[in-house]
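Missing here is one protein chain; the remaining ones are kept as they sit in the complex.
Right after this comes chain A.
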Amino acid sequence: MGNEEAVFFSRALTELTLSFHIIYATIGVGVPLMIMIAQWVGIKKNDEHYILLARRWARGFVITVAVGVVTGTAIGLQLSLLWPNFMELAGQVIALPLFMETFAFFFEAIFLGIYLYTWDRFDNQKKHLLLLVPVALGASFSAVFITIVNAFMNAPQGFDIVDGKLVNIRPILAMFNPAMPTKVAHVVVTAYMTSAFVLAAIAAFRLLKGSDHIYHKKALHLTVKLGLVFSLGALLIGDLSGKYLAEYQPEKLAAAEWHFETEGEAPLMLYGVLDGQEVKYAIKIPFALSILAHSNPMAEVKGLNEYPADEIPPLYIHYLFDTMVSIGMLMIAVSGLYWLGSRLGWAFIRSRWFRWILFAGGPLSVLAVEAGWWYAEVGRQPWILRGIMKTPEGATTSGQVDLMLYLFALLYLVLGVGSVVVLRRMFRRNPVEREIADREAERIAEEKAKGGDPA
């Protein structure tokens, strides 16, 4: 296998593994928080339904965690297997957050084990809820640490290069690089948003499939409201991410916006097609790019023509950016309408078509995460470490990467199908209506045994 091929297949395998891992990772970051909120609401309101909601989510969560853990282990090892030169170099400067991430996992794994196996062990539900705090913290911090590594790839700092050698290394400075604040915040908040809408999609789906149980309505109401909050957060921090890009990675922003000439009063282009350097059929929002980049409608935005042709990222990332932003806007609108509608008593929010839209929100949010990552990563090309190392230089020199690609593709197929089948079977076999009835019967039996009056 020639080296070019090795690079090609290494990229393909990295893309595949990360794109698969990120689905489960996003759920893994967001869902513990949702479980925590549901259980907390249940305790506050003394409402069994919310507690049961937390319990059933936790059950499903175990399956997604399992796939998250094994694919995460895969990507962790693959970074060294596929990008040994990159890891040898970057490891000198950015190994610290990668190392800290394992502690976050450790912490999460331990308490998840405890949390899952201590339902009903405590008389005081609050103690049990307390066990979930480290799980949620651990999950969110793994996202924080790994995203710091990724931020470093976009805006490396904390070292000097003298005669091709890294010297004067400052690990903490490397962690707090300029890309870090917006990147970390955006990744975490979109993980919460996505998890909320995925759980909302499940509730909406149950309601569409004929259940009319109040349990699903409560679930939908809670998750859509949370989704609204987090999607507003995503918009806000996404806007800040744009400003970061304008300052530190202007080529990424310009490529996403097909912005060729450096100029002021720059408009934002949505969709459209490219003809040479001319943008056709696009929806043009005047001044919007200048606002996104610098909070000022007149401000000058750097264009692609300022860069050598071999340092410009692929221009198709325009569509990825548009996909992400459109889904973000759509979800704000949908959840906003739902919230207003439920306060003002609009009937359409209970209509079938609106529930179908809510259902679609789950998969769409996951799609937005994928589009966002592809945008951020492809937009960094040709660099693996921006300004320092190009992607082909980082790659492995070994053959057989193609074979590994096929094997891993097969693995992810098995894991993807397996997790969906198991999740469906798990909840089919034990529908919530039956579980509610069972628990009620159990409670009455217990009261009777105590000699009390089962009201």
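Here is the rule we go by: a residue touches a chain if its C-beta (ideal position, glycine included) is under 8 Å from a C-beta of that chain, and two chains touch if they have at least 3 such contacts; residues count from 1.
Rule of thumb we're sticking to: contacts and distances are computed from a predicted model.
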What protein name does the UniProt record of the undisplayed chain give, "PTS system, N-acetylgalactosamine-specific IID component", "ABC transporter permease", "Cytochrome bd-I ubiquinol oxidase subunit 2 apoprotein" or "2Fe-2S iron-sulfur cluster-binding protein"? "Cytochrome bd-I ubiquinol oxidase subunit 2 apoprotein"
Missing-chain contact, candidates A:Ala12, A:Ile43, A:Ile357 or A:Leu423, resolves to A:Leu423
Return the single residue from A:Leu18, A:Ala58, A:Leu304 or A:Val334 that touches the missing chain. A:Ala58
Go through chain A and note every residue touching the omitted chain. 55, 58-59, 62-63, 65-67, 69-74, 76-85, 87-89, 91-93, 95-96, 98-103, 105-107, 109-121, 134, 166, 169-172, 396-398, 400-401, 403-404, 407-408, 411, 414-415, 418-419, 422-423, 425-426
